[in-house]
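For this view, one protein chain was removed and the others were kept in their places.
Moving on, here comes subunit A:
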Amino acid sequence: MKKTKQIHISKPFDLLSDELVFIILDLISQNPSDLKSFSLTCKWFYQAESKHRRSLKPLRAEYLPRILSRYRNTSDLDLTFCPRVTDYALSVVGCISGPTLQSVDLSRSGSFSAAGLMRLALKCVNLVEIDLSNATEMRDAAAAVIAEARSLERIKLGRCKMLTDMGIGCIAVGCRKLTMVSLKWCVGVGDLGVGLLAVKCKEIRSLDLSYLPITGKCLHDVLKLSHLEELLLEGCFGVDDDSLKSLRHDCKSLKKLDASSCQNLTQRGLTSLLSGARCLQRLDLAHCSSVISLDFASSLKKVSASLQSIRLDGCSVTSDGLKAIGNMCNSLKEVSLSKCVSVTDEGLSSLVMKLKDLRKLDITCCRKLSGVSITQIASSCPLLVSLKMESCSLVSREAFWLIGQKCRLLEELDLTDNEIDDEGLKSISSCHSLSSLKLGICLNITDKGLSYIGMGCSNLSELDLYRSVGITDIGISSIAQGCARLETINISYCKDITDKSLVSLSKCSWLQTFESRGCPNITSQGLAAIAVRCKRLAKLDLKKCPYINDSGLLTLAHFSQSLKQINLSDTAVTDVGLVSLANIGCIQNISVVNSSGLSPSGVAAALLGCGGLRKAKLHASLRSLLPPSLIHHLEARGCAFLWKDNTLQAELDPKYWKLQLEDNVP
């Protein structure tokens, strides 16, 4: 009989090779604070974590030299938290992380010029992706510099208004491997630049030409690209029927076409565009100037077999048109008719009857629809995953019972401003995969209905109860009990909510967004409960909660280290509370208008203390009370100011004025 030796290991981690430790670290990465505490345990762990991490999102550009020296394997650098990135910072990035860097995001940063970009492009030989959107001052010289990054595959230049055809031409000639190019809003670029791109960069798969002053001429070259999958032409007013007249193409790879808001594009032009796109899957024709009638639908003939998603938001559609689309395009999975106010029961029913595979339907603001349509949808489309029907107020309560019964696979449901009642919610609670539920301005629901949801929908992550005044603490606690994965909740203007709700919501440890405007019964105690247990809290709206004061904010400042956005207008917060927010490193957006406890020096201290602040919404009177040099300094640091003057106009809450209007009409 052998005696089994007890293997006693004093330092188990010594046995593991680096790769095995990396596998373990990958699994911990879900939770950044865990990763942080891992790296602080001992030197060996610290080094392991330094070798493991590949993507960085620094809070301050000043720390870049130290951070990059520690993390030598950085391949993704996201600088969207750093409003000021100077040429020096870019040269540091190039020098330290040059060989390993693959992707850089500079879309929210300023203060760099062509010189800094040159260092980056030359040293980062493996740079594959760069986001330079919003560089409104960038000129062609900088574009020529970017062209030095020869391995570039994905480039975003949205809103770079100063770029012209010359700059784009340089990029086209230098970066031959480009697969994804976004030139949205680059209003200086025309047919010539786009044509050059199409001719030189043959690997392009995705091209965003939204809002460019191009005409159909460049599209002749663009559609010759043999790998083109996605073409976005939103708002291209120059693309009209005449320039597309002689277009003959055979772009079999095209999967997505966005021709929304092209005011001069009619059925003729569209037919030319779609002529060779036999494999088109997604078509976006929102805000089209033509009427979607039977005639118009016939232009979709070529793509009818392959089409899976169509978007006709804001278009005027006729029943004949909808019927024709339903008949032709049987494989449609997604249909969007948001704000198509002319849609009738007849048209919609004839459409959905034919679409057995329908997964997503958007009929927001289709006010003429009644229970008939909903019944038809429920009966014909059992595979429905998303249904958005905000403001379909003619739909009766009974129709909602059918939705829950038949469409069991629903994940997203928007029932804002509808007549649904507790029975309807009971039926919906049988949709166990439901993750997003919007019940704003649903005046007929009470705690009973919410308790059904709490019991049935355990996967719920988003709940909107804006102005659903029938809700009290009981309803909220049943949701908190049943929906452990809740991430977003809006209980604005639910006047009966008290601190009890907040205490029960603190159980939801994944909570990220909490909006409770206009709740007069919640106090700092409730806020503290949430701050302590919901570590991921990122967005907080406490406007018009008069009992929120400094003690709640002090707790928040200590515990909520992930807080990015906070609204404290019309609360009882004073200088002390506001300044304590400076303890939160990543706070980016503070809104505090009309709080009488604030003084100019307190606000100044708070603004200075929050190093990463990007937006500050303050009362207009402070503009003259704060020293102008302070405002200049903060703006140079990257903070934008919004000055609100409430005495002049009552703040327009878009959904509320509609309610008031309905009250006034007899």
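Going forward, a contact is a pair of C-beta atoms (placed from the backbone, for glycine too) under 8 Å apart; a residue touches a chain by one contact, two chains touch by 3 or more; residues count from 1.
Quick note on the criterion: contacts and distances are computed from a predicted model.
Asks: I notice the complex is incomplete. Of the names "PIGU protein", "SKP1 component POZ domain-containing protein", "glutathione transferase" or "NADH-ubiquinone oxidoreductase chain 4L", which is the UniProt protein name for the chain that's not shown?
Replies: This omitted chain is identified in its UniProt record as "SKP1 component POZ domain-containing protein".
Asks: Out of A:L27, A:V125, A:V341 or A:A636, which touches the unshown chain?
Replies: For the chain that is not drawn, the touching residue is A:L27.
Asks: Provide the residue numbers of subunit A that touch the chain removed from this figure.
Replies: 2, 4-5, 7-9, 12-13, 15-17, 19-20, 23-25, 27-28, 31, 34, 38
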